[in-house]
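All remarks here apply to the structure that follows.
What you see is the complex with one protein chain gone and the rest in place.
What follows is subunit A.
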Amino acid sequence: MALYNFKKIMVVPTAKEFIDITLSKTQRKTPTVIHKHYQIHRIRHFYMRKVKFTQQNYHDRLTQILTDFPKLDDIHPFYADLMNVLYDKDHYKLALGQINIAKNLIDNVAKDYVRLMKYGDSLYRCKQLKRAALGRMCTILKRQKSSLEYLEQVRQHLSRLPTIDPNTRTLLLCGYPNVGKSSFINKVTRADVDVQPYAFTTKSLFVGHMDYRYLRWQVVDTPGILDHPLEDRNTIEMQAITALAHLRAAVLYVMDVSEQCGHTLQEQLELFNNIRPLFANKPLIIVANKCDVKKITELSEENQKIFADLSVEGIPVIETSTLTEEGVMQVKTEACDRLLAHRVDTKMKGKKVHDVLNRLHLAMPTKRDEKERPPFIPEGALTRRKAMEVDAPKRKLERDLEMELGDDYILDLQKYWDLMNDDEKQDKIPEVWEGHNIADYIDPDIMKKLQELEKEEELKERAGEYDSDDESEDEEMQEIRVLAKQIREKKQLMVVESKEKDVHGPRMPRTATKVRARTLEKEMGNLGLDMNDKDGSHYAQQARRSRSIAKKRKREASAPPTSKTRSQSASLSIRGELTSNSQKGMNRQGKKGEADRHVFDLKPKHLLAGKRKSGTTDRR
């Protein structure tokens, strides 16, 4: 099952273009120089290559066309039917069949001529054979001109078809032309369908998407259907019929109560009864549109009876007006709910649901006592919910004001200010006055307030509020404070000392060199730390761990054969350093060591080979 993407079908070139492209490609991408005096096998190969290259190109391009275009048996029956309605299945299949035949013929031609070329004994003969082969292939393609044109048109139309998912939640609108289906879809979704007063404004299916209950819904708008038998229907109406037949959707049959569409209610009811079989197994809702012009209650007796009959049968009839938007939301919610229920029912009746149901388990906690524990809803939420239900706007929103005034609207936030004099609200406020910054003097009592604050601060300080609390601290804290002070002093001393030290060369950080365990212990002891437990200390543990790893590594790696290395490493390990003194000096001065080996190319081939050798060339 190949996955088709109608929008990604490759462009089908016209016959002339196709031939031009392929022949110029052959001329560009195969070798062009050949002479009479070459060996015959080379000449043959040269021309055979051209024939095969051309054949390959044609074959590839035609195969791509054949695979890109969808096979009507492989796609969803909705799309298969739609394509049949739009492009005529027979013509479509014939066109693709012709392309397939052309492909096979081209392959045969190439095979024959390559076989003949093996007997070519001169350049002229091979060239003529190649010319004949290419000419034949191009003639085959020239004959496919009409098929290719047709396929290009199909491709262009196909790529612009709306992507309707046949399996997801869908609402389908149907009815006579001009009843208000496109206005409905414009109101409910973001699809911008053309709405005009003449019939058959919508000439094909349109799809829009909307959200309800956190789910995505498709709304499909169809062209209007007139009331005549199936055989007489034209392409436009057949698209609507196809959608009705194949999409498992909730059907919204739209009727025009005011009869402004040009068809009486009786006619609309006739049509409804005629296409009733298409509504089997689908949730159905009658939408009585254009109720702002005429309500159902204003209709005559027999017309009202129509609607009454329909409601009696169990089909909800909802009055709407796409102009004033009354009832539109109601229709939407009703249709969506019904469709959801229907889909859930179908799924429950199916087989796949049992796998899921078997694994689901709703756990209810067991009651431990008889105490009632109802859910807690705070007061504020309840009142807000009530306010929402009442749907009374608390205050006039700016948005409403904007809608009212239209172009004259200006955003004026100053009217919300809380001033003593209301008529001062619109006054302009200067920024600087008499050399003083207004912002500093916003408060008239500001100097007084500052003085008061300062007085307060003084009092607080004197009362000792900002002094540290000595009594609250216990002995431990005091000790820590003493120690901390000592540490700080010592640190400062060390910094000063190190600055005075005369170091030749760059100053390395302390972590660059290794610190001996003894120096560490001495210093810590000086500072007063308890150095009795040397084995449990962190640095001892680390040392042990690193030693064990090093030992393991030594055992795994292959031991060098000479005894010298071992003794040397042993001696080095005793001293505790891994780089010898002499090497250190060399490293510091940047001299070449044992590992810095470069193999020079003293006799480069490109300078000494060929006619310009023997060292007369410096560079090439």
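Observations, loosely collected:
In this section, a contact is a pair of C-beta atoms (placed from the backbone, for glycine too) under 8 Å apart; a residue touches a chain by one contact, two chains touch by 3 or more; residues count from 1.
Operating definition for what follows: contacts and distances are computed from a predicted model.
Matching "Auxin-responsive protein", "glutathione transferase", "Diphosphomevalonate decarboxylase" or "Ribosome biogenesis protein NSA2 homolog" against the UniProt entry of the left-out chain gives the name "Ribosome biogenesis protein NSA2 homolog". Among A:Thr14, A:Gln27 or A:Gln414, the one in contact with the hidden chain is A:Gln27. Touching the chain that is not shown, out of A:Gln128, A:Gln153, A:Gln266 or A:Asn437: A:Gln128 (per the contact rule at the top).
Only one of the listed residues, A:Pro77, A:Gly97 or A:Pro162, touches the absent chain: A:Pro162. Only one of the listed residues, A:Ile9, A:Ile140 or A:Val207, touches the absent chain: A:Val207. Summarising the interface, subunit A meets the missing chain with residues 24, 27, 112-113, 115-116, 118-119, 121, 124-125, 128-129, 132-133, 160-163, 191-192, 194, 203-207.
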